[in-house]
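With one protein chain held back, the other chains of the complex are shown just where they sit.
And then chain A:
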Amino acid sequence: MKTFFVAVAAVAAMSAVAWAEDMKMAVTTSFHNSGLSDILLPAIQEDLGLEVQLLVVGTGQALRLGEAGDVDAILVHSKKAEERFLAAGHGTHRLEIMYNDFVFIGPKADTASVADSANAAQALQQIASTESVFVSRGDDSGTHKKELSLWASAGLDPQSLGDWYRAVGAGMGAALNTASGMDAYIISDRASWLNFGNKGELALLYSGDPVLFNQYAYIPVNPDKHRHVKNDLAMKLENWLVSDRAKDLINTYKINGETLFVFNAK
C-alpha cells in the first residue's frame, strides 16, 4: 500500500510541474468538430503564452464540469441552460462570442421532401407525417435541446413519436455515423457536418431558418464558489476572444469554401 501512495505522489508531482500557464475550458463537441479550435488554440498560445486545455463534452456535461469547478471556463450553446447556470451563481457572466447554424441532414432521396419545406417546423412535420427514420442526439447536449425546442414549435412531442424516432444518446459525430448507417434524417450543426468524413448517402437538405441559428457563449466559472479556479486566466482569454484578431480568425475560417461562424461579440 505504501509503494502505491509513493508512486501516486511521484506521478502527481511530475504532472504538476510540466505546465506553467494553462487553463481548462469545457467546450461542446460541435465546436471542436468544426476544427475551429485547431486554428484558435495555437493563436492563443502564441499571443498570450496560455495553453488552453479543451474538454470536449456535451453542453450538459460542460455545465456540470463548471458547476463542480473542474474547469475554469465553458464555451457552450444553449441559452436557457446557460441562464440557469448563471442564476445559480456558478458563472460570473455570459458573453456571446459567435454563432453558426443548424442544418437538416437526410437521405439524398429525401422521402419526406424536407428540402422543399418553408421553415424548420414544417420540415419536422413532414418527417413525422411520413414517419421517416430520424436520429436524435438524446444526450442533453445543446444540439439536443435545440432539437427538442424545434419539435415543440412544430407542435409535436418527441416522447410520443413512434419507432422511427431514435434517440442514440451520443455525441454529434457518433449520431451522424448512426444516421449514415440507417439513411436517417438528423439535425446537425453545419460545422460538424462539413467536417464529417462518413457521409454515405446523406446530404444537406435544408437550412436558413433564423430559429436554426446557434449562439455560442463564453462563461468564466465563478471564483467565489471555487477558489482554485483560474479566473485571471479566464479573463485574459475572454479579452482575447473579443479582440480583432479572434474576429478575423473566426470570420475567415472556412471548410470547402463555406464560412462556418459569424463573430458577434460586442
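Assorted remarks:
In this section, a residue touches a chain if its C-beta (ideal position, glycine included) is under 8 Å from a C-beta of that chain, and two chains touch if they have at least 3 such contacts; residues count from 1.
Criterion: contacts and distances are computed from a predicted model.
Only one chain is not pictured, and the protein name UniProt records for it, out of "Tungstate transport system permease protein", "Alpha-ketoacid dehydrogenase subunit beta", "Nucleoside ABC transporter membrane protein" or "Heme exporter protein B", is "Tungstate transport system permease protein". If you put the hidden chain back, the residue from A:K79, A:R94, A:H226 or A:R245 that touches it is A:H226. By the touch definition given at the top, chain A reaches the unshown chain through residues 1, 3-4, 7-8, 11-12, 15-16, 19, 24, 29, 33, 53-56, 67-70, 171-174, 176-177, 180, 195-199, 226, 228.
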